[in-house]
Each structure stands twice: as structure tokens, then as C-alpha cells.
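Shown next, in C-alpha cells, is the structure this report addresses.
Every protein chain but one is kept in place in this view of the complex.
Note that the chains take the letters A and B in the order they are written out, and that residue 1 is the start of every chain.
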Amino acid sequence: MPINSWFTSNNNGTKNSPQPASPSLEKLQDQTISNSLEETLQVIQGVMQNEDDLLVRRFHVFAQHPAVLIYYSSMINQTMVNQDVLKPLMKEMPSEKVGTEQLHDVILNDTLYHSQVNTDDRYTAVIEELLRGNTIVLIDGLTRAIIINTSSIENRSVDQPATEQVIRGPREGFIEMLDKNIALIRYRLLTPELRIKTMEIGRRSKSRVAVCYLEDIANAELVNEVFRRLSVIDIDAVLDSGYLEQLIEDNHHSPFPQVQYTERPDKVAANLLEGRVAILVNGSPLALIVPSVFNQFYQTVEDYTERYLLMSAIRIARLIALVFSLIFPSLYVAIISFNPELIPTEFAVAVAGGRAGVPFPAVVEVLIIEISMEVLREATIRLPQQVGGALSIVGVLVIGQAAVAAGFSSPITVVIIALTTIGSFATPAYNAALALRLLRFPLIIISGIFGLYGVMIGCILIANHMLALKSFGMPYLTPLVPGNFQGMKDLLIRAPLTWMPERPAFLLPKDKKRMSQASIDEIKKTKPDIVGPKANKEDP
Amino acid sequence: MSNMRQITTIQSAAVQVSTIIGVGVLALPLIAVRAADSGAPLVTLLGLMVGYVGLFAITILGMRFPDQSIIQYSEVIIGKWLAWIGNLFAIVFFAVLTSLAAREFGEVVVTSVLKSTPVEVTVIVMLLLASFSCRNNIITFTYLHHFYFPLILFPGLGIVVLSMKNADLINLQPIIGNDPSHMLTGVLTIGALFQGTFIMTLVIPAMRKPQKALLAGFVGLLIAGGLYVAIVVAAVGVFGSEEIKNLLWPTLELAKATTLPANVLERLDAAFLAVWVTAVFTTLLSSYFLTIRMASEMFRLQDHKAISTFLLPFVFILAMLPTNIIQLYAVIEDVGRVGLYITIAYPGLLLIISLVRKKRGNQPSDNVMEPLH
């Protein structure tokens, strides 16, 4: 199992990356362990400052060599330390007496049952491993410390993804532990071309970052660029993949997300198969996918697992909701305050009646209701789950009704805002929905100044921004602009799988074929009526 | 450094279409009808032919010098100083064209929708929008056009289709018009509406296959010209030529006389005008981009962004010069016809000289297409 391979590659990563260590480690840079146990112990304890959960257990290896076992009691698997480390070292007597010079090899080759064992002679490496929850064995006379992977950190079990629920599709979501997440991806793509390269980012967090891609599909330049962007990051801690996202994206000031995140391993696998690169961070249940283009933010897993005709319709509905959530309120303001001649006469007169008691201009009214809606929405997220559900429904109903009754807003405004808010929740990607939801505020304001003309100017500004935006060099609106016919089959509608035998060309995959032509031909053949009525020939 | 030769044939055709279709469409039927009443569609068609002449001159030149724009190859063809004069005229002309388009649209907006908004504001907003978007490189510039191209084409076609049910064929006959005496001026004025084809000089050096520029230009102009003719046919068919003479912006009036089925929107003029902002924007974008790119190339500047900001006040002042709308249209027609010298005669001259002197630029390696002889 290549999970243990991280141990070596991770060490390589540390050596290759020019990361300055923490101040206390910096002092120990390039110092190696001395062969005096007491001296080494002193140095280590000097750095660790006698933390409460730092356990130092003295014992004798093979009943003759004084040794010490160091670990953080909070981070290790106690049984493993007892059974797999301490017991063999103390009980497995070698047949002949072992001198200090052979000790190293004997312990590694004959004694320890554990598979993830490594040795190192640098203090910095030893202390880093200790911090990771590994167990260090120091033996008197030995200039290399034995590092045994015993870390066991409590983690929640693989669960339904909380933010990306689907009706049809796998029920697994990523968890915080990187190794588990990698396993979730690996078992979906049983191909030796799946590359998972890990590196460490974060001076203090030393977060393990895994870059996953399919060697024979992903464009090599893209992979290089991902590594380049990740390698220049020098930050104290990467607590979530969100930090990384902001550090590797192309335009830092754009409201639009240029990197997609997901907590679904199947989504990551699908994206890897299209030639994208996924980035996972230890401690974060959200994987990043680059490069990301806008159309990914309104697609869901179900689009591909369900029948294409229905899901195409639903995708279009989602897209309409997306556009609505952006421009509906500003359109309303423009029509009410600037161009009431556009709506049918009878309705216009009735709307005027509905607004007759409202003291504010439409733009202010819409802004007030919009902002209160945002507040309500934010409150619902932050509230404890037990009260949240009650507040959201009751709150909206009561406040809406009361606002109308108090002459604070017109009933139509409430309808418009409610539609807008609901529309914005129809977008599967939270960050994309958020971008559009916030952009509608400037749009409302500009429509309050210039009416429809202003709405249009605002939309042009947004569109221009999106057209100039790039994600890892890929234009954000691909495959719409620049046009790509293969990609367009998956843009507005989701074409049947047999129509898309090739991977989207805009990702410049090395291997273009997704389905073989022979298979498509066979699938498209008329099927014989195996269990049709003709089967019952013997019936009279 | 990414490859700068990325523009596809379709994209360059889209650039053509969205550059050409602009604010001129609003007054187009009036200009055409003034020239030859019911012969207006014919006048438009002939104007389109004039546009084609300019297009072919600039495209064939571009294909002879596939790595250069007119600023650079004109210096090769006729020498630095002569080229300098010609190019200066071209730059000034496109600056004026930008300002007039912005002003014309500002007038339309202020007359029909935003009656109390100062025209300065609507003009400066459009100009700012254009100058902001001009700060991108030619690739993003093409993306903008490519994106807006359907958004411009379909509302225009929509108006045509929706209003066709009220059209009367009698209004369109006789095809040559009853009084075709002003036909020539009308053809030239409408030909001037197709001056956006000049943008090809900037597009060709970034085209993936410069040898296909002629096809792209041809198709682009065909689509734009087709829409122009369709709009004139619709306007004349619905209103009749005499009524159009009473209307300042017949296309807008056409939108006013059109309702969406099932009364979703009762009248389309304000909505049409709002959608038309994109068309005007792309036209302004192109002409302003031409101005600043040509200027920065002429003065050997690395970056055209600074010029974009620097020229803005001048263009704005130019836009505010005409005192009233009647004068504005007189100026627009005059400038348009003078512009024909710059957009047709100048490249034509360059082409002839380059043919005579047998000058040509580096050809792309694959499959070189011979220019016409």
C-alpha cells in the first residue's frame, strides 16, 4: 500500500523545499544526534520544554542498551507502542549479543514488527516526526534515532457530504485526514497512472498537501504550473484548503471563485479523468480542483448519474436561477422606477397601488429587504441547529408579512426578493452563488441611477470581468468563450454520454479518448427483444 | 509567454459582426429611406458592397503582412514619413468615430429613456466602459466580441422577426425606389457604417490561420450586413418609406411597435435599447481599441493602457462638440464619408503600391495562400 510511501516522499519534500523552520528548530539546523543518549535527550527536551503530554520512557533494548522512547501521549496509538515497539525491543532477544554498531540494522531488520520505520540523524527531522505523533526511540551509542509511525489521531468516519448532497450518486464525503481521502480517491481510480505527490506547506502547520492527477491525461504544463504555484507559498500555517485556494488563484480580487472545491471523492475522480488536477490538504475535508471554469459551478454529480434529458432541463433551470439571483432585483427596480411602461397596464396600475404607502423609493426598499434577507440567511447558518430551522421559516414569514403590513415594503418587492434568495440557493457551488449574490447589490444601486441602462452597464462590467478572468491560464468562460464544440455539449445541457466520447479539448488532455468508437457503435445498435412477447411462442 | 496566435476564424468573424453592428442601426432605415424611399434595402445592400471593398483591401493587405498591423506595414510599403501622415489620419478618424458613436447613443438614451440625465453622463459612462475594457490584450478583446456577438445578433433578429408579421410587401416595392436620385450619397453613407471592418488589421496578426482572414471577414460582414438589410426591410415593410422619414430612429420605433407574444413585455423599446447597450459597447470598444493600439504602435509604446486613459478626455470633449442632434447627424454623415478615404482608399492605395513594389511580410509556414492578382 503506497500510503507508507508518503514517509519517504515527504522527507524528500522537506529537503527540497527551502522552508525555514521554526526559531527553535533553526538553531538545531544541521546538527546531528550525538551518540550520548543523555545529551540527545537533553537537546530534545530543551526544545520541547517538558510539555505535559510529552512522554519519555526509559528502558533497555535487549536488556543491555539504555534507550528512551519519546512520544506525545495525546497523539499516538498506545497499544501499538506497547505491542509493536516496546515489546519487541524489550523481549525479542537476538540469538547473539549485538554491539552498538550492528544495533541499527538488527533493530530495523529483525526486531521491529512495524512497517513504517525510518531512521534519521538530524535533530530537526526527529523533532518534526515527534510533533507529527510518531514515536522516537533513542538508543545510547546510536547516532540515528529510530522513528516509528504510531500516530493515531481521532478522526470522524467517512460520512455523507454535508454541503453537496445528491439523490443519486455515492454517499461518501472527504474527511479531515489526508490518508483517508487519498484512499477514497485511489479506490475509484485503479490505475497506476494516478499520481499523488505530496509536499509540505506551512512553516508551523507543516500541512501535508497532496497533488493528484492522472499522469497520462493531465497536461504536463498544467501539472508543472500547479507545483510551481504551490512551491512558492511560504506561510506559517495552512489550516484549510481555502488558504491554498487564495494563494494559487489567478486574480485575487475577483469575486468569482477560480478554483473549485468539493468534498466528494467521486467528483474529484471525475475531474481527474477530465484532465484536471486536484489538491488535498491534511486537515481539510475539501479538495481543490484546478483549473476551474464557470460552468463547473452550476453542474452537479447528478447531472451525470441521472438521465440526460431530465438533467439537461434541470441544469437549465439552475442556470436561470443563477441569472435571476443576479439581476432580478435590479430589473425590478429599473422597471418600477424608470420604465413602468414595459409591464402590462393593469399590472402597472396595481403595482403602483401596492407601492402607494411605501415611504422609500424602490431602490432603497429593495436594498433594505435584500440586506435583511442576507442577515437572516447568515443568522440561520450561524445558529445552533436546534433553533435554526424554526427561525428560518418563521422568521421569513413573519418579517415579510409584517414588513408589508407596516407599509415598509410592497408585497411585490417581498415576492421578488424571496424568489431571488431562493434562486441563489439553487446554485450548487456555495462560493459561486455568493459571488453573484453580492454582485447584485452594486447592480441594484446602478439600476437605481440609470434604470435598465444601468443594469445593462453593470452586466457588461461583470461579463467583461469574467471574460478577462483566467483560471490557471484557462479563460473562465470556456467552453463558451473561446468556443469549444466538444465542451459545449456539457455547457447548457448535458449531452448523452455517447455524444461525448472525447474529453473536453480545452483542458489539452494528453489522452483524448473517453469512450471507444466500437463501444459506442455497439451501444447504439438496436437491441433484440430478448424477453419480448415473441419469446412465448409455444402459447396457443 | 503564451502563444499570441490564438484567434480562430469564427472569432474573427464574430469580431467583425459585433464591431459593425452598433448605434448606426438605430438611424439606418432613415438614412436608407432618404436615399431611395422604398429602395432602401437595395441602398443598404449596395452600401454593404462598398463595405466589402474596404474589407478586401484591408484583409488582403493583412494577409500579405500576417504579422503586422497597418501601422507597421504601411511604413514598409510607402516609407516612414508618408505612412506617419496616413496613420495619424486613421488614428484621429477612429478617435472621432468613437466619440461620435458615444454621443449618438447618449442622445438616443437621453431622448427616449433617461430624459433628465445629462447627456454628458451617458456619454462618459459608455466611454469609460470602453476604455476600461480596452486595457486587455487582443485575445481578451476577441473574447469580449465573441461573447457579445450572439447577444447582439439575436435581439436584432428578434425585432425583425416579431415585426415582420405587420409588414406589408407593397411598402417595399418598387425595389429600386421611386426616386433613386440620392442613391449614391446614401450608398456611401451606409457604406461608412461598415467601417468597423478596419479592425481586421489588428485581428489578423493574432489569428491562428491568417490565410483564413478573408473568409472570416467575408462571413462576418455578411452576417452584419444581412442584419442591416433585414432591419431595413422590416422597418420599411412595417412603416412604409414616408413614415420612416418622420422618425429619427426607426429601428427603435420598430421595437416600440412590437409586443412579445402573450404580453410579457408590452413594448420593447426600452428593453431593446438596454440590450443595444452591448452592441454600442462592442462598437466603441473596437474603435477605441483601434485608436489606442494604432497610436501606441505608431509611437512605439510597449503598453497601450496608459494611452487608453490619456486619450479618454479628448474623445469625451470631441463627443460633446456637436451642439444639437441635427448637427450631430450632419457631422456623422460627413465624417463617415470622409472616413471612406481612410478605411477604403488608404488601404487600397497601400495594397496597390505593395503589389507594384512586391513588398510582403513573413508568411506563416503552412499552406500560404496567394493573394489575389
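We adopt the following convention: a residue touches a chain if its C-beta (ideal position, glycine included) is under 8 Å from a C-beta of that chain, and two chains touch if they have at least 3 such contacts.
Keep this in mind: contacts and distances are computed from a predicted model.
Undergrad: There's a gap in the complex where one chain should be. From "Transcriptional regulator, PadR family", "ABC transporter ATP-binding protein", "Ger(X)C family germination protein" or "Aldehyde dehydrogenase family protein", what does UniProt name that chain?
TA: When "Transcriptional regulator, PadR family", "ABC transporter ATP-binding protein", "Ger(X)C family germination protein" or "Aldehyde dehydrogenase family protein" are compared with UniProt, the left-out chain turns out to be "Ger(X)C family germination protein".
Undergrad: Based on the whole complex, identify which of B:T44, B:N87 or B:N171 touches the chain you can't see.
TA: Checking each option in B:T44, B:N87 or B:N171, the one touching the absent chain turns out to be B:N171.
Undergrad: Can you tell me which of B:I31, B:I77, B:L114 or B:I190 touches the chain that was removed from the display?
TA: B:L114
Undergrad: Touching the absent chain in the whole complex: find that residue among A:L319, A:A348, A:L376 or A:A505.
TA: Per the contact definition at the top, the residue touching the missing chain is A:A348.
Undergrad: Just name the one of A:A356, A:A405 or A:A518 that touches the chain not displayed here.
TA: Residue touching the chain left out of view: A:A356.
Undergrad: In the complete complex, the non-displayed chain touches which residues of subunit B?
TA: The list for subunit B reads 38, 111-118, 120-121, 124-125, 128, 166, 170-174, 178-179, 238-240, 242-243, 245-247, 253, 256-257, 259, 266-267, 269, 309.
Undergrad: May I ask you to list the residues on subunit A that touch the chain which is not drawn?
TA: Residues 336-341, 345-346, 348-358, 361-363, 411-412, 448-451 of subunit A touch the chain that is not shown.
Note that in this section only the chains that are shown with their structure count from here on.
Undergrad: Between subunit A and subunit B, what's the gap in Å when you average each chain's C-alpha atoms?
TA: 46
Undergrad: Flag every residue of subunit A that touches subunit B in the complex, lowest number first.
TA: Touch list, subunit A to subunit B: 338-339, 341-345, 450-453, 455-457, 460-461, 463-464, 467-468, 473, 475, 477, 480-483.
Undergrad: If we count contacts the way the header does, which residues on subunit B are in touch with subunit A in the complex?
TA: Interface residues on subunit B, with respect to subunit A: 2, 6, 8, 10-11, 109, 113-114, 117, 122, 125, 129, 132-133, 136, 140, 142-144, 146-148, 263, 265-267, 270-271, 273-275, 277-278, 281.
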